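Yeah, one chain of the complex is gone here, protein chain that is, but the others are all in their spots.
Read from first to last, the chains carry the letters A and B; within each, the first residue is number 1.
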Amino acid sequence: MTSSSPAKSLGARRWVPLIALAAVAVVCLALPQVLSSYWTDTITTWIPLAVAALGLNLLTGYNGQISVGHGALFGVGAYTTALILNEWHWPFLVTVVASAVVCFVAGVVIGLPALRIKGLYLALVTLAVATLFPQILEQFSDTTGGSAGLGITNRELNRRGVMTDRSIRFEPPDLALLSADDAKASSQWRYYIFLLVAAICFLLVRNLVNSRAGRSIIAIRDNETAAEVSGVNVAAAKVFTFGISAALAGIGGSLSALELARVSSGTFTLVLSLNLLVAVVVGGTPSIAGPAIGAVFLGFFTNVITPEFPEDVKPLTPLILGVLLVVLMLAAPGGIVGMYRQLQARLAARRAISQTAISQVP
Amino acid sequence: MEEFISYLFIGLGNGAVYAMLGLGLVVIYRSTGLLNFAQGEMAMFATFIVWTLADSGLPLWLAMFGGMFGGFVIGVVVHQVVVRPVGDPHQKPLAVVIVTIGMFLGFNALAKLIWGADDKTLLNLFGRSGIDIFGTEVAWQKLGALAVLAIEAVIFWMLFQRTKIGLAMRAVASNPESSALCGIPVTRVLMFGWGLATAIGAVAGTFTAPITAVSSNLMQLTLIYAFAAITLGGFDSFVGAIVGGLLVGVLSDVLPRYVDFFEKMPLAPAFILILVVLLVRPEGIFGQRKVSRV
Partner (left out) sequence: MTAQRPLRLAAVAAALALLLSACGRDDDNADDTGGSDNTTETTAASDEDGGGDGGDAAAFIVPEEDCANYEGTKGIEGDTIKIGTVRPESGAYSIYDTITKGLEAYVTAVNTDGGVTAGDGKTYKLELVKADDAYDPAKTPAEVRRLVEQEGIFAMVGEIGTSNNLAVRQYMNDNCVPSIGLATGSPEWGKAAEYPWFIGGLPSYATEAHAFMEYLKTEKPAAKIALLYQDDDFGKAYQATIKKDIEGTDITIVDEQSFNPLTETSPESKVAQLATSGADVFFVGIGGAPCPAALRAQPSDWTPMTYISITCSGKTAMALAQGRDEGIYSTQATYDVGTAADQANPKVQEFFTKGAAAGLQEAELQGGIAAAGWGFGALFVRGLELTPTVDRATLMNTLYSLDGENFGLALDDAAAHTNGADDPWIIEDLRVIKRTAGSWEGVTELISYDGKSNDFVG
């Protein structure tokens, strides 16, 4: 009796995450069916942030390298997509892959000096990258459009017979799943494609962390010297992690460019890098679900809660967010996932105590 | 040559401000072991206090000291109420970074709430006239900034090398637990560090504000340049902050005037130098090498 009960409950507990995952999947798939096209588009904007935060989490949470420059990599992905689409009109998803490749290379280039530069110095070098990126965009504003921005467009005749640059859009296929209204169907289709890309990214990262390579990555975070002694190729693993992390940020940037059909230098500032960091830490590190939770938290705060504030409270919004962040870090330095894990551990401990109590009953 | 001198002193004057803010960052890093993203916003807040006092008729010198006092109090309160409760930055670096980002947002919004969004004027501490150096007019304000930086450097050196509290701060920086065991009031030392950092932020702000205007974004760009400065100099070194600050100032104000490629990327020369320096010396020019234990 006493020996079989923990095993049983362990088996039951193994199912809990799977059921939760299935529930999340169902909700994610069902959302655009119930939401208006405005809300569908709004939650679509959260997906790129979640993917980029996933990349940052891999680097910071699992590998222990702090980057304050992922906003720049996000921007590299966005501009890669914008320039490719305007020049060569590639299919959307191919440009996402191309952006990932470009950012992987950029990540490796940044990662190489990171072999020598460690800890907070690395954070500061990535910070410099984040602040330099908008300046580079300005220097080459003939190509990038500078702060006026660059629309991702196709030339089309408008209804008045004037040739205009029309923003790219996602042409929805004929599926019963999608709405009959063309504009709404386009929003839904875009959401599903984004969701799929994000799901693939999350799955790949999950497999990576659970693999042999992933264990090396984590070992480096916990103790670099020890990892090296036990045969991990630290240099290769760190550069590889930086590259993958950058590629994910690039995918996020690419998706965001596809979503907005526009890029401009004012977007990819230090603020974006800090937002990504906030998403990662608020969600909880290291964890796979954390970045998604963090991105949803930020999106929910800015797009759902903030507009509901009464007019005279609105100027206080950044103050409220600031206080919220401080309080959250005071209450749960491990983020939302950390809070959940703590709760779980406490429940497990209580269960263990009650079980020992039972087993001690003669 | 004349142009060069004029660019050089503009660069040195700006660099002195980056160095001042950098000194604050170094104090906080050395005492608490974290990068404070809110450093610039705290300095901005203290500068608004300077402006309020100056606007009410106080001479600017006195107003600056008032702002420094206000900044000191703010720093102490922030440490006690916000930073300390989060815990040891060495244990939870990310949580502490997010806390400083939270403070960044908070101080910015609070300043706008108290003082409004419109730009305010702060006069030059050293007036509007200049002095002739090699046939070029150099503003007293720029030389004044350098002089004030030099005074700060001397005070810092005296404080850290010649006083008990300086000794205590150095002890806390190298090993907080042993310091506590030795009877050093660690918390009070850290409070003092935060207060000091914000107080010199008020000085940095007093020199930044006349260049543009007193507003809630006063220090946001300056902070970035200050970060570049301490990365270059080594962020546990006061000398590093000063040399780094002046170097970044000169590089970003002089080089783009001669090299077209850098025209719109004033930070690029400094950044290239940072990369080169860190690849050769990963702890910055004046930083201390860390020995890690397995």
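By our rule, a contact is a pair of C-beta atoms (placed from the backbone, for glycine too) under 8 Å apart; a residue touches a chain by one contact, two chains touch by 3 or more.
None of the values given here were measured: they were computed from a predicted structure.
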Full-complex contact with the absent chain, from A:126, A:216, A:265 or A:285: A:265
Identified contact with the non-displayed chain, of B:110, B:200 or B:267: B:267
For chain A, the residues touching the chain missing from this view: 36-38, 41-42, 45, 89-94, 131, 134-135, 138, 141, 146-149, 151, 154-156, 158-168, 171, 173, 183, 193, 196-197, 199-200, 203, 207, 256, 260, 262, 264-267, 269, 271, 303, 307, 311, 314-315, 317-318
Touching residues (missing chain, whole complex) on chain B: 2-3, 6-7, 10-11, 14, 108-109, 112, 116-119, 121, 123, 128, 130, 137, 208, 210-213, 215-217, 220-222, 225, 253-254, 256-257, 263-267
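Just so it is clear, only the chains that are shown with their structure count from here on.
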Centroid distance [mean C-alpha coordinates] between chain B and chain A, Å: 33
Residue numbers on chain A that touch chain B, as the complex places them: 60, 66, 113, 116-118, 120-121, 123-125, 127-128, 131-132, 135-136, 138-139, 141, 223-226, 229, 270, 274, 277-278, 280-282, 285, 315-319, 321-326, 328-330, 333
In the complex with chain A, residue positions of chain B that touch it: 29, 35, 37, 82, 85-87, 92-99, 101-110, 112-113, 224, 227-228, 230-231, 235, 261, 263-268, 271, 274-275, 278-279, 282-284, 292, 294
